[in-house]
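Note that one protein chain is taken out, while the other chains of the complex remain in position.
Labels for the chains are A and B, by order of writing; each one numbers its residues from 1.
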Amino acid sequence: MADSSRPALELRGITKKFGSVVANDRVDFDVYPGEVHALLGENGAGKSTLMSVLYGLYTPDAGEIVVDGEPVVIDSPATAIRLGIGMVHQHFMLVPVMTVAENLVLGHEPVANAGLLDLKAARESVHDLSDRYGLAVDPDATIEDVTVGTQQRVEILRALYREARILVLDEPTAVLTAQEVQELVGVLNRLKQDGTAIVFISHKLNEVLRVADRITVLRLGKKIGTVPRQGATEQSLARMVVGRDVLLSVEKSTAKPRDPILAVEDLEVRDDRDLEAVNGMSLTVRGGEIVAIAGVDGNGQQELVEAIAGLRTPRAGRIIVGGRDITGKGVKAATAAGVAHIAEDRHRRGLVLPFTLAENLALREFRRPDISRGGWLRVKHMRQRALGLLREYDVRGGNCDSYASSLSGGNQQKVAIAREIASDPELLIAHQPTRGLDVGAIEFVHKRLIEERDKGRAILLVSLEYEEVRSLADRILVICGGQVMGEFPPDASEEELGMAMTGQVAAAATSSAAGAPA
Amino acid sequence: MSVGAIAAAPARTASPRNIGRAGLVMSALAWVITLPPFLVRTPVPSVILALAAMLCGAIAAVNDERRIGIGGFLLALLALALAFGNANSGVAHLKVVFTWSILVAAMLRYATPLLFAALGGIICERSGVINIALEGMMLMGAYFGIWGADVLHSWALGCLVAMVAGALMALAHAVFSIHLRANQVVSGTGINFLAVGITGYFFIAHYGNNGTPSDISQVPNVKLPLIQHVGFFGGAIGNTNLLTWIGLALVPVLSVFLFRTRWGLRLRAVGEKPRAADTVGLPVIPIRYAAVIASGMLAALGGAYLSVGFVGSFNQNMTDGRGFIALAAVIFGRWRPAGALIATLLFGFGSALADRLPTFSQSEATLFQALPYVLTLVAVAGVIGRSRGPASAGIPYVKE
Partner (left out) sequence: MSTLEEETKAEALAEEEATGASLTTPARLTAYARGAGGVLVPILTTLIAFVVGGLVVLLTGHNPFSTYKAIFEGTGLQWIFPWVTGASRTTAAYNLQQTLITTTPLILVGLAVAFAFRAGLFNIGGQGQFTVGGIAAVWVGSSFAGMSPVLHITFAIVAAGLAGAAWAGIAGILKATLGVNEVISTIMLNWIAIWGGVYLFGLGGPLQDPHQKSVPVSSTVVSSAKLPVFWGNAALQGLHIGLFIALAGVVVFWVILSRTRLGYEVRATGLNPDAASYAGINVAKNYFLAMAIAGTFAGVAAAMDILGWKFNLFTNDIQGSTVGFLGIAVALLGRNTAVGVVFAALLFGGLETGTSDRFLDPSVFDPNLASNLTWMIQGLIVLLVSTDLIALKILRSGRGVRVIFKRRAKREEATA
């Protein structure tokens, strides 16, 4: 039995640098058997880096790891596993085409006589473990066919199969439904009773308060402090996480909504795997207002945005922009109707990184006669237009002949935003417009969105950040499971929004107050 | 029981996919019945079968089974044309061309080198490395196999030398694909060029313009004493090269390895999602190295079959694109050993038939040589359904 007076795991003075960037700066952390110790911080605070060091994926530049009182060197996941460390990754590390049982035993396969794989034993292991911890899974199901929640269970089971005594869960609730979160909490409690030491990584305050015994806060790679759950409040934690009392907020006047510009009616969209992603959604966005779509990631945001932008053909329903029906008519039709779209991932979609800035800035509108005529590209015009935009949007670190890849993330995003706004859209879709940006760049983006709102554009903001949603939106639509759960005013509390996001709709629907939709 | 239920009952077994499959079978039948030993001399039954097959294809096609449906339809057309040709050919000619025992023996001869290379390709691609260099590795085996057999006076040592040469070439591919994170198709193309140069250079440097001597030790044939003289079987498999039998035996061995052993599971995991394999502590890079090198050895053995096994000599660039057909067989066989066997037998049969067709017409026999490639193109385009290769094939793995 584990000695509960000594930490199961101690990290001492861990430092990890990426080039000139210090991702972890002398971080100390420990966790005792039978304890849940949360690691709290914003995206990019260095949580994942720290855990990758622990799991042997990164080599620390300085510091020491101590397991059960013994200093150890963890140079690979294999070593970590041998030391009893189990990891439930944020992006699950499962082989999609293999079965649950195969994934469970991978790397530690039971072998029958003649050296053949003993899949029967593997299946029995699945049954044993799932019975013991109340984690029901079908051992013969293929990973790609089961829900995200089930996949997470398989990851947990796999750690248990390896007899992990230290279990690390990296943002485990990010992709779960409310029901699944509830189940996860139950499982963690059972594991605690068994004496497992649990590291729970999250950026959600309420969740940490619900699960953890102790909480350590990281900010910009540094440890800010460790507090017991007793006595901690969301406010006190928020102060530690963000580093100041006042949360990010933008000055803005009240909206002056005009006529509806975007009307989505009973939209049904399927995802890449042909599963229902948007399930009968209706919404309206007027000119001069920002409507935010809030919800847990993977609840249909992606598919909704793609359908409106013309990248995905809906199964049913209608999308009308400025009176024109653009349902399933493709990107060109959407652009012509006045849709612009700040893409969620500027590297994958928003920019062609090896293109020059001038070429990138023409991407939305290269068919316009001043950029190309009769099939010929008017390079001079293209560059002139780019020069103007780069100046207007204060893009630094490159001129119009520089490659987009040579800019910093913030400036890249400025280029993408400049291009979309320059197309003078009726409707601007901003999908996670500040992802991965620093504070200065975030402020720029937020201000710009509000300016565009005040010019009378309709803005559909899709974001996973509470603060962004609340500071920008004039109306908040919370979605869950591809459906609108309710509408909220921007001053709705985090609890209210959180409830609705997890599908608990009863209290939410009635609290809809401001900005009644058409 | 209602009418609807009665109508629904056969509909379950007769899914569009099964109807499409039935169409494929009927297409084949339409052609086969005009051949020995059936030799139906009128095209009427074939026409009926082919029309039925086309109908099945059409039904499948309009019911969301487009690939199999269109494929069946096209195959039926082909079968119809061939059946008409047969029905209008002399029986004597047909009997000469379709001497089944000889055809089967030739099919096995043509299939053997392809089979070895395809099995190698499966291992390699299953580990996540695209191997377009099978051609070059085969060529290395072909030359160094015969060189080894000549210098060491033993076909067995020759095969060993071939495998070493193939392994070295594979090592180069592995270093570039795995460590240097090259574009694997480009580096494979480079390997193929390099192999032509190396084998050609050493061939000329060592043997000059006279070619390899004629008395080189060759891989023996296995004479099956019981059935060697027994009709069809005697002709078909009674006197078959040892390497052919080894190749055939490797098919179940590799199937079991890939799907029933722990290292097979690990290999597949590495090819599907190396990051996942890494996080459970598997050595991704060494597994990939081992797989690429094993593929080089197998492909080289296929090449050695050509020189040491079958012809007994070497000439420049003697593999002549067989590595690419093997690659096609890998895809055609959906990255499974049994599938690859079927594919290589099909290609082998095509070549065997092309060999015997000059009885009819020299020039049309030539055209027939293109058939395996057409078939592959059709197959890759998806008659047998969109085949999905290992998810991470072609993507270098970067450990942090």
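Please note the rule applied: contacts are C-beta pairs under 8 Å (C-beta built on N, C-alpha and C of every residue); 3 or more make two chains touch, one makes a residue touch a chain.
All values derive from a computational prediction rather than experimental measurement.
Visitor: In the complete assembly, which of B:N86, B:T112 or B:S187 touches the absent chain?
Guide: Of these options, the touching residue for the absent chain is B:S187.
Visitor: For the chain that's not shown, point to the residue among A:A343, A:I450 or A:M501 touching it.
Guide: A:A343
Visitor: In the full complex, which residues of subunit B touch the absent chain?
Guide: Counting over the whole complex, subunit B touches the hidden chain at residues 132, 172, 176, 180-187, 189-198, 200-202, 204-205, 209, 273-275, 316, 321, 324, 327-328, 331, 361-364, 366-367, 369-370, 373-374, 376-377, 380-382, 386, 391-392, 395-398.
Visitor: Touching the hidden chain in the full complex, which residues of subunit A are there? Just list them.
Guide: Touching the missing chain: residues 18-21, 23, 43-44, 48-49, 91, 220, 309-311, 330-332, 334-335, 341, 343, 345, 347-355, 359, 362-364, 366-367, 372, 375-377, 379, 403, 405-406, 408-411, 435-441.
Note that in this section only the chains that are shown with their structure count from here on.
Visitor: Name, in rising order, each residue of subunit A that touches subunit B in their complex.
Guide: Counting only subunit A, the residues touching subunit B are 52, 55, 57-58, 76-82, 87, 89, 93-98, 102-103, 106-109, 111, 115-117, 158.
Visitor: Quick check on the complex: what are the subunit B residues that touch subunit A?
Guide: Touching subunit A: residues 256, 260-262, 264-266, 268-269, 272-273, 275-282, 391, 400 of subunit B.
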